[in-house]
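Below: one structure, written as structure tokens.
One chain of protein is taken out of this complex; the other chains stay put.
Presenting subunit A:
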């Protein structure tokens, strides 16, 4: 048996943990740059606010209903997510973190008669320890557990346990195929053409036929819907393929110098992330996108990439390459709204191939990066390359707009919640 534990309105709920005054008040969380709504509490959804709507379209509602609005605070959400996973791990030995607010649990050792009680206990404990509401779906396969969770959300108890096909048949029949885990829009359209509209239609397909006409992936989905577990727990995350750092600018940027600063900053952050995971990159890409706001002009996404002679995680080398790419990409007169850096063809530091001309220089570089990282992770201050500019990363023209950012309550001493 598997459980899927999913936090209710995760981002909005995180904003409430240290704000008891927000209990029962509608809460919205905005995308990077405060552009549109990416999450809302149940109260906000009840007002008809859907995720994805631009902020300006709901301004009136916000004012009228006293909705609390927040810029996304991934520092806070990340720490609370970590605590949720650890809390689940205190009751169940095998926890697979599936996303920032969802986890699969392996319940194969739990007697069937105790599943309901365990579900309730998981829910109670996360609420109590971390202050976040969750729902629990329990079923013989991951695909069914995910669906059970969907229905758990509609219940007061917040737990839905399916142990035999009698439990899920009726639910499958009322579930459109698009709501089933792994069915995207294109697959849903193909299924609809075959008169397969709901989960029960899909489960009734003959698996061998599905394998021939679709693929082995879809065949597994059919088996999973029939209670045959094909997907197991993935306890080790697959090795990382790339490190990306990209941001929208707080306002459109036209000239090259601020773009150079932004690209320096993004490259340095991507390089730092790579070093914390002991990785090196052999390829770097830079992209620019023009701003969709303002004067109508061609939306211009543009990417350039280049290889490195030798795998590296040295911020100085990577920034130099990134800036070369940027200089080639930049076109005068365009209003840029977003930029990004991607490091690819990653390898582990231990297994990287030595260069023909490797010398003491690269060892000294590694030592320098280690010192930079230890200063930057100490929380006492930050050091960066001068090319990134002298201002703090939140004060530049290219900085993200985060006008409604809540404190980093759990990760910064200066931001600890106050108590009287």
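Definition applied: a residue touches a chain if its C-beta (ideal position, glycine included) is under 8 Å from a C-beta of that chain, and two chains touch if they have at least 3 such contacts; residues count from 1.
Rule of thumb we're sticking to: contacts and distances are computed from a predicted model.
**Q** Would you kindly match the missing chain to its UniProt protein name, picking from "ABC transporter permease", "4Fe-4S ferredoxin", "Amidohydrolase family protein" or "LexA repressor"?
**A** UniProt lists the chain that is not shown as "LexA repressor".
**Q** Please pick, from A:90, A:303 or A:394, the residue that touches the omitted chain in the full complex.
**A** Answering carefully, the residue with contact to the hidden chain is A:90.
**Q** Looking at the whole complex, which of A:37, A:92, A:105 or A:130 touches the chain that is not displayed?
**A** Within the whole complex, the residue contacting the unshown chain is A:130.
**Q** Spell out the interface residues on subunit A facing the chain that's missing from view.
**A** Per the touch rule, subunit A residues meeting the hidden chain are 18-21, 23, 82-84, 86-87, 90, 128-131, 409-410, 413-414, 416-420.
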